[in-house]
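Provided herewith is a single structure, encoded as structure tokens, for subsequent inquiry.
One protein chain omitted, others in place.
Up next is chain A:
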Amino acid sequence: MASTVMATKPIALAKASPSLSPRKISIRAQAKPSSTSIPNLKRLTSKLLFSVPSIAMLAATPLPALAEMEKAGLFDFNLTLPIIAIEFLLLMVALDKLYFSPLGAFMDARDAKIRAELSEVKDTSAEVKELEEKAVAVMRAARAEIAAALSKMKKEMTAELEVKLAEEQARIELELAAALNNLEKEKEEALRVLDAQIDALSEEIVRKVLPTT
């Protein structure tokens, strides 16, 4: 601030007109460095008192006298505002046509398709269950049939077998009885023969043993 006040060139003073723009935070070199020797306080205050009226006078001069570039600041509203607004609206329309609507519609269609397929799958699974149950019932019926046939056959077979068994047993008994009879006869025969022999033998023994008198 002091350096710009010290420099007496009108352009430099115009740069420093504080009433119109906030202080530039520029760290670019502004005034000539040589003129900014460290002032002492008295010179500074006298220069300030001297230059304030001149600054006021310059500020009073009409706008074109100041360098156009320097009147701007941070809060400089101009035609840029409506232009940006129009650009934004055009961008909104363009993005809607190119991106939001087509991609949105595509995503929604895909979601709907997936949902439809999911519900379809749920339906066919009910059908599948029905078919499964039918199959199970058929299997059960078949098995029952087979079991019935099997048991019937078993009964017949066992009946036959029993008949045959009884026959054989009867035959065997007959043969056994016959064999026993034969054995009895032979035993009696043998006993008779033995009896006769026993008699004879006992006579012999008695004759032999008893002294002959």
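Everything that follows uses one rule, which is that a contact is a pair of C-beta atoms (placed from the backbone, for glycine too) under 8 Å apart; a residue touches a chain by one contact, two chains touch by 3 or more; residues count from 1.
Keep in mind that, in the parts below, contacts and distances are computed from a predicted model.
Out of "Trafficking protein particle complex subunit 2-like protein", "ADP-ribosyl cyclase/cyclic ADP-ribose hydrolase", "ATP dependent RNA helicase and U5 mRNA splicing factor" or "ATP synthase subunit a, chloroplastic", flag the one the UniProt entry gives for the chain missing from this complex.
UniProt protein name of the non-displayed chain: "ATP synthase subunit a, chloroplastic".
What is the set of chain A residues that contact the non-displayed chain in the whole complex?
Touch set of chain A with respect to the missing chain: 2-3, 21-22, 24-29, 33, 36-38, 68-69, 72-85, 87-89, 91-96, 98-100, 102-104, 106-107, 110.
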